[in-house]
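Removed: one protein chain of the complex. Kept in place: all other protein chains.
Moving on, here comes subunit A:
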Amino acid sequence: MHREPRPSWAIETRGLSKAYGSVPVLKGLDLQVRRGSVFALLGPNGAGKTTTVRILATLARADTGQATVAGHDVVAARSRVRRAISLTGQYAALDEEQTGLENLRMMARLRGRSPAAARRRAAELLERFALTGAGDRRVSTYSGGMRRRLDIAAGLVGDPEVVFLDEPTTGLDPRSRRTMWATVGSLAGAGVTVFLTTQYLEEADQLADRVAVLDRGRIRAEGTPEELKKTVTAQRLDLTMAGSAAYQALVGRLGGRALHRAPEELVLGVATDGSAAHVRALLDELDPTREQVARFALHSATLDDVFLELTHE
């Protein structure tokens, strides 16, 4: 096979592990993120998402394993990595008592731009993130969505190759979340590699070219959103139970296998490949007396289903 002249991976990790004290947070993480793609690390709270981002952004060190970002080792070539990335964390890394323009100018100066170039770059970014009108106001007067946009803009002053966004929409209202999605989309369009973490399946589905599901320090599945939906569970069989007693009994038997629960409608969903044989087998298994299930329906699985199936106890 022909070797590429430069690594095609923007991010590559092998066996990353990290523990805080005796608590393991990451247990051997292997990831590969293609240049210019949007990669989502999806997982519940405490899965290890932020730790992963901090290791990749050189802010924390893995106990074992290796990681390269933009072709540089995160430990051995820390400065090179830092010059190639930007990080937007969960908490706005901005000075509340400086204006939006001042914050951006400061970051651009720290990235080595001359005062005049820094001013130009700041004005450009304000315009691109629809903040021009707010540029001369102090950040303390900004809404949550404006703050997050400015925070991402601040990360872009140095034209990074890889942008890390740690839960970019957590705490935003739905409208601001849509705006943020558009922002992330435009980054990817410009050839930047985006590595984002999220607890929202819809977000990963909307934004990412590839998704890895992280749970308790391990990758449970990885692929395009479509692949994940197919490989793990192509379809969901929704069973409408005959009564609340039947519903409760089946909830008890299914436990974590239940992908979907709607107690008011007495509906429970389970994974299936959608074949007649499998549906028949499931019905026989879950309702041996043929009295408990009143109706059934098949749905295409959502990423939510995948996530629940992968992360159940």
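Points worth noting:
Methods note: a contact is a pair of C-beta atoms (placed from the backbone, for glycine too) under 8 Å apart; a residue touches a chain by one contact, two chains touch by 3 or more; residues count from 1.
Please note the rule applied: contacts and distances are computed from a predicted model.
Going by its UniProt record, the hidden chain of the complex is named "Transport permease protein" among "Transport permease protein", "Response regulator", "NADH-quinone oxidoreductase subunit G" or "Molybdopterin synthase catalytic subunit". Of the listed positions A:43, A:71, A:89 or A:269, the one in contact with the omitted chain in the full complex is A:89.
Here the missing chain is touched by one residue of A:106, A:123 or A:298, and it is A:106. As for the chain not pictured, it touches subunit A at residues 54, 57-61, 78-79, 82-83, 85-87, 89-95, 97-98, 102, 106-107, 109-112, 138, 154-155, 158.
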